[in-house]
Structures are given as C-alpha cells and as structure tokens.
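Okay, so here's the structure we're looking at.
For this view, one protein chain was removed and the others were kept in their places.
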Amino acid sequence: MSRLEVYSPEGLRMDGRRWNELRRFETSINTHSHASDGSSYLEQGNNKIITLVKGPTEPTLRSQLDQTKATLQITVNLTKFSKFERSKTTGSTKNERRILEIQTALVRTFEKNLMLNLYPRTIIDIEIHVLQQDGGVLGTLINGITLACIDAGIAMYDYISGVSIGLYDTTPLLDVNSLEEAAMSCVTLGVMGKSEKLSLLQVEDKLPLDRLENVLAIGIAGAHRIRDLMDEALRNHAQKRISNASNK
Amino acid sequence: MTLSVAEKSYLYDALASTPSIRPDGRYPYQFMPIEIYTDFLPSSNGSSRIIASDGSECIVSVKAKVVDHTSDDDLLHIEIDIAGERDDALITESCTSLFNKLLKNIDMKKLQLTKKYSFKLFIDVLVISSNSNPVSLISFGIYSSLNSTSLPKLVSNFDDLEVEELPMFHDYDLVKLEVVPPLVFVLGIVKNNIFIDPAASECEVANNGLIISWTNGKIIAPIRTLALNDTNTKGFNPNLIQEGIKLVEKYASDIASALQNI
C-alpha cells in the first residue's frame, strides 16, 4: 500500500488524521508590537503566516479618504520561498491576478465584518506575509486577519474563521493540506462566528451538486472549532496581559 | 520618525559632545539588543528571523537547487523584499546591488557537488519592518541563515565527467554548509563622533553615515557613505573613515562569533 494514499480504507489520511480532524492550530498574538497596532502569527498545519494590522491611521493618499467609513486595504505577500519548490517567476508576484483576487476577496469579507463606520476618514492597512504554505491558505489568511484585528482592537461583529474542505470520492476531508488539495476538489469557507452564515464561499474545481451540502456542513462544524481555538488563544493572551499589567 | 526642532537640536548636541551621549545610553560601539531564531522554516534549507529591540525585523530563507555549473555559473541568487516598498524602490534596489556585490566574497567552491553539478543558493530576504537602514540587519540575517543551512549529503561519485550520472543524495543525512558570508555595519556620523548601528532618532540628526563591510577578520569593499536623512546631511572629516574602520575591525569578530554560536 502506497504511503501517499490520500485516504486509506481504514479511514486515515496521509498525515494520519481522520476525515474530521483539523491540523495543528497554534497562534501567538501581538507578536509585532513595535511594527504594527495589532499582529498575529499563525501556524495552521504547515501554513505559517504573519499578519500586521496598521491603523486606523490618517491616509497618505487623498483617494483613500472616505468621509463615512474607514478604507480597508489588504496586501498579501506570498513569499517566493513559501512553497516546497521555490517559485520560478522572476520579478514581482504582487500583481498576479490570483493574488489580486485573494486580496479583493479578503477585503470584501472583512468590510462587512469590521465596523468601519466607526473610523471615518482613516485607513486600516493589513499586511500579511505567508512564510510557508501547505494547502488551504485562504482559510488561514482569514483566521490570521481575524486574530490580528482583534489584537488591534478594531470593532468587529464576530469572528470569521476560515477552513478548506476537500471531497475525496464521497468522503469530505476537513482542513486539507497541499497534497490533498492537489488531489481533489476543495471548498473554502469563511464562517461568521458560531452562526451558519457564510461570508466567503469558494469552490474552484468540479464537485457533484448533491454533495455540496454535506461538505458545507462539515466545513461549518470545522470552522466553529477553529473559532473556539482562536477564542481560547485570545483569552489566554488577554489573561497574560492582564496579569502582567497588575503585577507592575 | 518626526522630531521637533528642539528635540533635534538636543539630540544633535548630545551626540556631538565628547564623549557622545546616545539617547538610549549605548556606547558608540554597542548594538541594539537583537534576537535571532534560526531554522524555523522546514521547507527551506536554512532560515533565520532577526528582530532588533526597536521592532525592526527581517526574515531570511535559503533554498538550494542542484544546477549544472558548466552552463549556469551564477550560484548565488539574492532577492530582497522590503515590506511597504515597491520592488523598484531606491532602497530595495540599492540593498540588492550591495548584497549582490558582497556575496561575491563567498567561496563558491563550497557549493560544488561534482565536476558538473553544484548547489545554487536562493537567498530570499523579507524585511517586515525597519526603522532605520536595514542593511546591517539583513547581513546578520543572511549570516545566521547560511550558518544554519544544511544541504543533502552527496553519495554518488565526485567525478561525473567521464561517466554521465546525476548526483545522488543520502536519504536523510545532511551536511552543514561551511561558508562565511560578509557582515555589513552601518555607522552614523555626528560632527566628529562616530557610532555604530544608529537608531531611528539618531539617523534623523546624523550628518552622514558609513557602510563598512567585513569578512574573515578584514575590511572589504564596498565602503560607502550613506545619507541617513534629507535635511542634516553634509560633509565630514575624512579621518572619521579611518576611525570607523578601526571601530569595525575591533568589534566585528566578536559579533561574528556571537552569530556563529547561535
């Protein structure tokens, strides 16, 4: 039996997880207190991302000034060394359509979640550096932004948690890694808090229509677990800061 | 960083006095405290993350690829990305050209695998935030990432010109890369005083700056002047170059051995 079997008859995946198990989810908050107003470092499996939130600040360009709400700007930097094989493209990857698409999707997701109307005439600049990617990056980016925005103290309605689900034959696999992502069709979800409301939904490959509901159900359950993990991490972090503050 | 006229004048006078008084109480030869983590990216052959106490941060990744050096003799490729700056911004391009020159000092023989094949190293630098000129930080980052780089161990024959074969590697054994990359020091000049690793506030009032490179116990080219701000820059006493070189010569080996021991 090959070691690279996507899903074994015994119900184990390549990395030894069951179908409904998430990857390792570790995060630290307020990692770059000098460089930004809110920051997070997130490891979801082998995805490693740094998120910096700068703002709300006065915009440098007049075009970024909105009288009614804050302008949200998100830059995603997929570093060239982030994949196993170094990216071959010469020159900048910043203007690739795929990256522009991800940025737009993230802006539109968080525009509806952050209470931007509370910060008129300002800009909130979110910068994400992807140091390593291993499948389901979009979901990880969503989680990273949620954590960093909470750290920055920007008012928001609820957590948004992101996760990717693959469909292997008829079995949905939660939180796919890059090998699984390449082997099957995947769905990425961005779920609002503990609700069943989807802020983001992306399917990029063919998938039977009648399986979609099942996949969404697993995804929403997984996203709720991620929300809890993020909540726990944030509460622990806050606890630590409170005890540090009271010790002084 | 924007300072008021009064603040600038106070800072300038303090730095220009003998002995100079730096705002954070450092000696002229003293660096800001830095933290370095190495080998935290499993998909790279070597990596390092370096954070200065003022929040400047830089991440370096080293990836290796086997190439035929008879057709591609450029064995080191460096790319510097400074967050918030465009790829064709002056600062990015000047850093890239500086390091392209400096890395020529590395002994390329160390990268040779067989008579036909060599490792090509891709060094990617990501400066996440920097408050003053990042070259010194970048050079420390490159030093420690190359120092933490391990490459697969060759098990096939060294001589592959007679019998054509592709290099074969051991399944899990790695060999540490033994190259000594150069270090770069940034010095600030205020009146007749010179001091190492200027902080953002010191850059704001400095009359000029120097970039001095060092490897293996000696000063190497390039030595450059560097304008640290737009308003205060002016000429300086050429003796200060000598003084700066002496300062670097005296302390660089300590820094190199500190970086080596990570």
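A and B label the chains in the order they appear, each numbered from 1.
We take it that contacts are C-beta pairs under 8 Å (C-beta built on N, C-alpha and C of every residue); 3 or more make two chains touch, one makes a residue touch a chain.
We take it that contacts and distances are computed from a predicted model.
S.K.: Which name from "Cofilin", "Exosome complex component RRP45", "Ubiquitin-related modifier 1" or "Polynucleotide 5'-hydroxyl-kinase GRC3" does UniProt give the chain that's left off?
M.R.: "Exosome complex component RRP45"
S.K.: Missing chain touches which shown chains?
M.R.: A
S.K.: Touching the absent chain in the whole complex: find that residue among A:26, A:58, A:205 or A:228.
M.R.: Reading the full complex, the residue touching the unseen chain is A:205.
S.K.: For chain A, which residues reach the chain that was dropped from this view?
M.R.: On the chain A side, contact with the omitted chain comes from 95, 97-98, 100-101, 104-113, 157-158, 187, 190, 192-193, 195-210, 212-213, 216-217, 220.
Criterion: only the chains that are shown with their structure count from here on.
S.K.: Along chain A, where are the residues that touch chain B in the complex?
M.R.: So the residues of chain A in touch with chain B come to 32-36, 46, 48, 50, 52, 77, 79-84, 86, 91-92, 94, 127, 129, 131-132.
S.K.: Of all residues in chain B, which touch chain A in the complex?
M.R.: Listed in rising order, the residues are 41-44, 54-57, 59, 61, 63, 65, 79, 81, 83-84, 87, 122, 124, 126, 128-129.
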